[in-house]
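The complex is shown incomplete by one protein chain, all other protein chains being positioned as in the whole.
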Amino acid sequence: MSEPVIPAVGEQAGPSRLLDFSTPRLSDFLRTYSSLVALAALVIFNIVFTPNFLSVGTFNANMTQVATIVIVAVGMTFVIATGGIDLSVGSLMAIAGVLAPMFLLDAQQFGAPAVGLALAIVVPLIATTVLGAFNGTLVTVVGLQPIIATLVLYLGGRGIAQLLVSGELRELRNLGSPLIWTFEFIGLGQVFGIRFQIIIMLVVVVVAMWVLRATTFGRYVLATGGNPAAARLAGVPVNQVKMAVYCISGFLAGLAGLVVVAINRSSDPHRVGEYMELDAIAAVAVGGTPLMGGRATILGTFIGAMIIQFLRFTLIAHNIPDGITRIVIAGAIVVAVLAQRQRSS
Amino acid sequence: MEGIEKAFPGVVALDGASLRVKPGEVHAIIGQNGAGKSTFIKILNGAYRRDAGTIVLEGQPVDFHNPQEAQLAGVSTIYQEINLVPYRSAAENIFMGREPRRWGLLDRERMNRDATAVLDRLGVHIDVRRPLSTLNIALQQMVAIARAISTDARIVIMDEPTSSLDEREVEVLFDVIRGLKARGIAVIYISHRLDELYAVCDRVTIMRDGKTIDERPIAGASKVELVARMLGKEIGEVRRSGATGFQHPGEHAAGEVLVEAKDLRGDRLDGANVTVRSGEIVGLAGLLGSGRTEVARAVFGADPAHGELRVRGKPARWKSPRDAIRAGFGLCSEDRKADGIIPYMSVRENLTLAALPALSRNGIVDRAEQRQIVDRFIDRLGIKTAGPEQAIRELSGGNQQKVLLARWLCLNPSLLVLDEPTRGIDVGAKAEIQGLIDELADNGLGVLMISSELEEITEGADRVVVLREGRTVAEFDHAEVSQDTVMHAMAHGDDESWSRGVEESRSSRPAGQPASQPVEATHANASLVAGTPPSPDES
Partner (left out) sequence: MASVAVPSLAHDSQMSSRARVVSAIQRQGAFIALAALIIFGVVRYGPSFYSVYNIFDAFLNNNTYYALIALGMTFVIITGGIDLSVGSVAVLAAVAAARLSVYGFGPALAGAVLIGLVAGLINGGLIARFGLQPFVVTLAMLLAARGAALTLSGNAPVMVDFAQGFTQLGTMRVGPLPMPVLITAVLYLLGVLLLNRTRFGRHVLAIGGNEEGARLAGIPVGRTLVAVYSMSGALAGLAGVFLAALSFSGSPTGAIGWELSAIAAVVVGGTLLTGGVGSVGSTLVGVLLLGLIFVTLNFERGQGTFQLNPFWENFIRGAFLLIVVVFQSRLARRLDVSG
């Protein structure tokens, strides 16, 4: 694609008379700001035109749907920031989703009941993180393009999930362990009236924002995506950074998988995480993180996911058929990306 | 072209530039990096659109919206960075966009035939079906030239055509240009090598800071005059202190041996050696493709290379730049845009990138300390920026380079490898950076400096190492060095007859030099001092 006009290498523009322009923070802010405006517009529209919008129930319903997308999209944001992509997130969610119930079969399965519960949470997360490392290895050591590398698990991971349970859908209730209720707390429990998964989502978002902004690692992520060759020469451990972000993406996908299974009280290896990669990428794109890498806004991703969610909700609440809804959302994605394009040039 | 203006975000590139070229004339455009030459010709050939001014071609005002239009009107360009497609064959590149057809389908046979014919006219005989990337740079340049002359051009623009050619190849090029002249085709010739101009150009336009300063026939202009006009200095000043910002050539006291590289082999390297001591500036010279950047990267651990590398006397096996950085080395790469700056990050981020581990506690960056360092360097190096948060891509080349320099200075290195440190930088900043390098060497920094601008090498380096085809072929002390000797070494390597000549006086022509294709234009030293242009018979 043609770059915004920058003089070619070897002949920089002449006198350094610096004209007026915005600092990066300002333009980032504007980008986020316009997304916020869009979000606010959607919310206001709904307040005015949609009955029952301002109820806790609606709020919870919306946030529930968006929480898993946000969790995955945050991981996706890190990967995209390094210039990569992770298509395997949906399949990793499914794997986490089928692993968890295996530890909830019986109260005494692993000795003390708490152990079973802990394993039900920890093992899936470790598994998806390790699979994330697998992605990372393909990208860094083998040198595959991220699309192809994560395509492997996109296909294979779903297969693994299906194989582990021979394609069966498992209802958590039927597993027999009294720990189920505790496990389901992840998805359905409430703390001061707020669904627990919303809290998880917010914690993930805040921690991610902080990591990206304040830690060396976060800066390394952006440098790696901004110009990998330059970053390497400046001493950034590019391969380790890339490996790390795929692990993060895997971990968060696993977390999202647990949440989904908890919410639905069942684990379906065919359905869990279906289309999640598309939803996550859409959220990242709408939120203002460019797919080429080098810049990232976690907050933007969060808002992007919410914009898509509210848009979907608005349309459905007004009985717009599913098909049209999808078209509108597709249009919104294009508009969002167009708007960002204008601003950055 | 008259009154041309062009501005890019953050910089004004052209501010009243003009040019007058007659048919069959070879017209040179000279100026320092950043004077606006490339932007100027890109406006003529349709790659950029001008903001103001007029262009009149053969009596008709023209306004090219894209390169295709300009080409159709007869303006062809050969770029310095070969802008052809590497995977495609030479023939395809020559006819790109105008591939001959037969009944709608590509006529490969005719394309190959015509391509061979055009190249034959240039004295080049190659298999035109080969992918461009399998040809060396000189041949690629010939393909670019073939493309230009095969398009019924009225004007051929050549941007630094000889940057990668040796003496014989340059002579071939000059013959081609003379041929174009004979056919009434005008040639616009941009080059840093002033000596070449005298061999083949008729008139010269001098640019500085985006403006056209002067235009005159080349015959009456001395090299010193041209240099002075380019720099905006007085002639006397140029004679006295030279054309660069280096103040203490050859006067640095060298200390311990920091790095010793022997017999480096690898991609393009075929037995290169170089040694750098603390406090000395070593200039690394050579033609394009001679392996200078590869040596630099090998010394810095950026690329794996076989050979011996000793750092402070002990063998070093570096696997990545991190190892080199830990040893106190730094590298400013050749192409800022490709592997220097992180474009969308701020000045602050770019400046402190290599120093982040030192600036963080437990993985968290100490913002306050970071800000302090950034402010200090912005001040010390005179980096012109709207503030540390500005995106580095918005800065001018000179300021970007200063930020990159600061990136390494943050770490208080003992050795800095600088690959083309003043490329693409305007006059003022150039001298500043050169002076800075000088100062740093004064304070004990060891510098390995690669430069294609011979003045930088001859005026700035304490020692000069010349590379040719991946091998070290010559080493000079500052006292022995001259543009002449360096250029000969770059082109001929360690030809015996040449090296005999070095022992004789500097400015005389080496005895026993092969009589074929002598390029008199390079023997300009005597004339530089005398102030008159050399004639072909001068010795």
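Going by the order they are written in, the chains are A and B; count residues from 1 in each one.
Keep in mind that, in the parts below, a contact is a pair of C-beta atoms (placed from the backbone, for glycine too) under 8 Å apart; a residue touches a chain by one contact, two chains touch by 3 or more.
Since the model is a prediction, treat every value here as computed from it, not as a measurement.
Participant: Tell me which residue among A:112, A:163 or A:191 touches the hidden chain in the full complex.
Facilitator: Considering the complete complex, A:163 is the one touching the chain left out.
Participant: Return the single residue from A:61, A:114 or A:292 that touches the missing chain.
Facilitator: A:292
Participant: Pick out which of B:54, B:133 or B:412 touches the chain that's been left out of the picture.
Facilitator: Among B:54, B:133 or B:412, only B:133 touches the chain that is not shown.
Participant: Could you please point out the chain B residues that touch the chain left off the display?
Facilitator: For chain B, the residues touching the absent chain are 47, 66-68, 71-72, 77, 79, 83-88, 92, 96-99, 101, 104-106, 108, 123-127, 129-131, 133-136, 138-139, 142, 147, 166, 168-169, 171-172, 469, 517.
Participant: Using the touch rule from the top, list residues of chain A that touch the missing partner.
Facilitator: Within chain A, the residues touching the omitted chain are 1-2, 85, 87, 138, 142-145, 147-149, 151-160, 162-163, 166-167, 278, 281-282, 285, 290-292, 321-331, 333-334, 337-338, 341.
The rule we apply is simple: only the chains that are shown with their structure count from here on.
Participant: How many angstrom between the C-alpha centroids of chain B and chain A?
Facilitator: Computed value for the inter-centroid distance: 45 Å.
Participant: Write out the stretch or stretches of chain B touching chain A in their complex.
Facilitator: Interface residues on chain B, with respect to chain A: 7-15, 33-39, 42, 48, 80-81, 209-210, 300, 302, 320-322, 325, 331, 333, 335-346, 349, 353-354, 356-357, 360, 363-365, 367, 384-387, 389-391, 393-399, 407, 423-426, 429.
Participant: Over in the complex, which chain A residues touch chain B? Could you list them?
Facilitator: Per the touch definition, chain A meets chain B at residues 4-19, 21, 23-25, 214-217, 219-220, 222-223, 226-227, 229-237, 294-295.
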